[in-house]
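One structure coming up, written as structure tokens, with questions to follow.
A protein chain is absent from this complex, but the other protein chains hold their places.
Chain naming follows the written order as A and B, and within any one chain the residues start at number 1.
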Amino acid sequence: MPRYFTEDHEWIEVDGDTATIGITDYAQGQLGDIVFVEVPAVGTQLAKGKEAAVVESVKAASDVFAPVSGTVSEGNAALEDEPALVNSAPEGDGWFFKLTITDAGELDGLMDEAKYKAFVASL
Amino acid sequence: MNAPNSSGWKPGTPEAPEGASGIETVTGNRGLMLEEPLIFEIGGSDTCGVDLPEPSRDTNRLGGLARSEPLGLPGLSEPETVRHYTRLSRQNYAIDCGIFPLGSCTMKHNPRLNEKVARMPGFADLHPLQPESTVQGALGVIDELAHWLITLTGMHSVAMSPKAGAHGELCGILCIRAALEARGDARSVILVPESAHGTNPATAAFAGYAVENIPATAEGRVDLPALKARLGPDVAALMITNPNTCGLFEREMKAISDAVHAAGALVYCDGANFNAIVGRVRPGDLGVDAMHINLHKTFSTPHGGGGPGSGPVVLSEALAPFAPLPFVRAVEGGFELIEEEDGVAAAPQSFGRMTAFHGQMGMFTRALAYILSHGIDGLRQVSGDAVLNANYLLRSLDDVLDAPFGGTGPCMHEALFSDEGFADGVATLDVAKALIDEGFHPMTMYFPLVVHGAMLVEPTECESKATLDQFILALRSIAERAKAGDQSLHQAPRLAPRRRLDETLAARQPVLTYEG
Partner (left out) sequence: MRYLPLTDADRSAMLDVIGAKSIDELFADVSRESYLTGPIEGLPPHASEMAVERYMAALAAQNLSAGEAPFFLGAGAYRHHVPASVDHLIQRGEFLTSYTPYQPEIAQGTLQMLFEFQTQVARLFGCAVANASMYDGSTACWEAIAMAGRVTKRGKALLSSGLHPHYVSTAKTMARFNGDIVEYTEPTLTADTDFTALSGAVDGETGCVVVQYPDILGRIGDMTQLAEACHAAGALLVAVVTEPVALGALKSPGEMGADIVVGEGQALGVGLQFGGPYLGLFAIRDPKHVRQMPGRLCGETVDAEGKRGFVLTLSTREQHIRREKATSNICTNSGLCALAFSIHLTLLGEKGLRALAAENHRLACRAADRLAKVPGVEVLNESFFNEFTITVPVESRPLVRDLADKGVLAGVSLGRLYPDGDRRENGIIMAVTETVTSEDIEALASALEEALA
């Protein structure tokens, strides 16, 4: 399944018209110990680039933006009790939410893994 | 810079083994450092430190809602109570113990005369709704303090009721909003310099405005061309801090105000740092329309472990009619309190009430006693000595610590350093915690946000040269260790009542009440 990345350090994995979204390993490393994640409610309509979720460490709160537009189909309930999953498995069990993509064309502007690695290296 | 140490205090790098002193005791106490359980672990439901009559059950007009469940509140006898809180108090650092150089917080000495005055029954034992004829002296205190605040700032009037600095910010912004609405000029944006204290954007948002940041120049001041470029008919106000959060005076303040006014907007000044300029600069001369004054900073009312504060707001003539209720007015032979009962005609444009009653009277009496003690000559010396002490720290440390704006001239009342030059793996936090082991309260860390690893040191005018020299000696030593990459700094503090606390655990699994 193709996986894309954004300059805001989100990853998005696409399976048909469903996308799974989380934050990258680089992002979790920058944030430090994650203590709380607020994921959007099922049914929420998200517009590309708008605030979708919130991730908090002890001293910082960061917005997670929707990489593409869509309707939220599932939030990761496991993060409620175990936000540390974002630290231990940011690009696996620490996913944030799934959505049904409105416009697959919006994926075109996103980075692939190689490009994202180069982007991070340039920071 | 190793100044003579007249106190006899011997500096040194502690080489304490793990576990602080390395000595275990049965009780967990270490000499004068006493462990203290929670009241819920030592109190009882049948223990009481107050003598009261046995409750009688013959009268009950409680509407059928008499309590049947126990409260679960433990009691202690008076000696146990005194001991519990005395022991707790000894786990705190305080200004009474030593220098407390928290930048932007202004921890200055709290004179005990002020405590005595505030406790006079004629002030402390007054009900806020007593008839005016019985509280003329209290209204007189408010009026006299107001006169000082207006005169010291060169402003037109003052709203006394705000409960603290952030409440004062809200008051000022609401005055601005009411004034703009009164002239039929709805505006939607408040501009805030990126170095601003977090209360500024939070206040603007609470008052219904969108917040936009204005960048700083390389010299740590507001970027005037960038500000001018952003000003427009949608901008309601600029919220600016002067002296700013980098401890610098905004040299172009008048030009900034003129530009804001030319665009039809107003200038709110965060007066958190007024202590640096009191008696020397009047914000009213610089075009400020509203400014709160933290009585607990500039005028030494005690911080009390996080409040209460008091945040009167001085206002320009344009904003004065919109000030909140209630307020004190001098009349023939005395004072009156203008409040709701006086009707709309008494204050037709007031934006309303921000709080019950009339403000922080207990802080007004303290602040007035402080102001009268110093007088205008003393207040000038206060700002002068505060700035002198900060510059002395800056110049005594800028060879070992990076001072990002040290090259731009003198600082005001606080010296700003960054973590530039620290070895990898050593952070501002480590330096702060090492200061604890040296017996000092650390400086403000990681604020302002515009400087990496910021350390903002505000000594205040209340520190002697000997104290400053001792602090400089300790901070120099720690800075050198930080630059050399001394990883033992991560262990600090070793000698405080507690080692570093696990804040991640506290946030992940919040335990906010006792559940024993």
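In the analysis below, contacts are C-beta pairs under 8 Å (C-beta built on N, C-alpha and C of every residue); 3 or more make two chains touch, one makes a residue touch a chain.
These numbers were taken from a predicted model, which means no experiment stands behind them.
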**Prompt:** Which of these, B:D234, B:D385 or B:D486, touches the one chain of the complex that we don't see?
**Reply:** B:D385
**Asked** Where the complex has a chain not shown, which of B:Q136, B:S188 or B:Q349 is the residue touching it?
**Response** B:Q136
**Asked** Which residues does chain A use to touch the chain missing from this display?
**Response** 36, 38, 56-61
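The rule is short, and it goes like this: only the chains that are shown with their structure count from here on.
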**Centre-of-Cα separation between chain B and chain A, whole angstrom** = 38
**Sites on chain A touched by chain B in the complex** = 33, 35-36, 56, 58-59, 83-84
**Request:** Show which residues of chain B lie in contact with chain A when the two form their complex.
**Result:** 446, 503-504, 507-508
